[in-house]
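Remarks on the structure that follows.
Removed: one protein chain of the complex. Kept in place: all other protein chains.
Right, chain A next:
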Amino acid sequence: MSDIASRVKAIIVDKLGVDENEVVNDASFTNDLGADSLDTVELIMEFEKEFDIQIPDDQAENIATVGQAISYIEEAKK
């Protein structure tokens, strides 16, 4: 697992209070990991802080799964 992927997963485990092995790439924040709209906003903010990036709202809407978050951040950090 890449450094980015493991940091993303650690944030998700912490904020959503889910088990680490549930946090797989195609897991949806809302459908699989029990997040509501407020949790999702908080996750995006945590990613911004952890990786020192800005995720505009229109792009944040497209980050719905663990894998999508990892790909977005990997792209942003290139």
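To be clear about the criterion, contacts are C-beta pairs under 8 Å (C-beta built on N, C-alpha and C of every residue); 3 or more make two chains touch, one makes a residue touch a chain; residues count from 1.
Quick note on the criterion: contacts and distances are computed from a predicted model.
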In UniProt, out of "Alpha-D-ribose 1-methylphosphonate 5-phosphate C-P lyase", "Anti sigma-E protein RseA N-terminal domain-containing protein", "Branched-chain amino acid ABC transporter permease" or "3-oxoacyl-[acyl-carrier-protein] synthase 2", the chain dropped from the view is recorded as "3-oxoacyl-[acyl-carrier-protein] synthase 2"
Over the whole complex, note the residues of chain A touching the chain we left out.
-> 15-18, 34, 38, 41-42, 45, 48-49
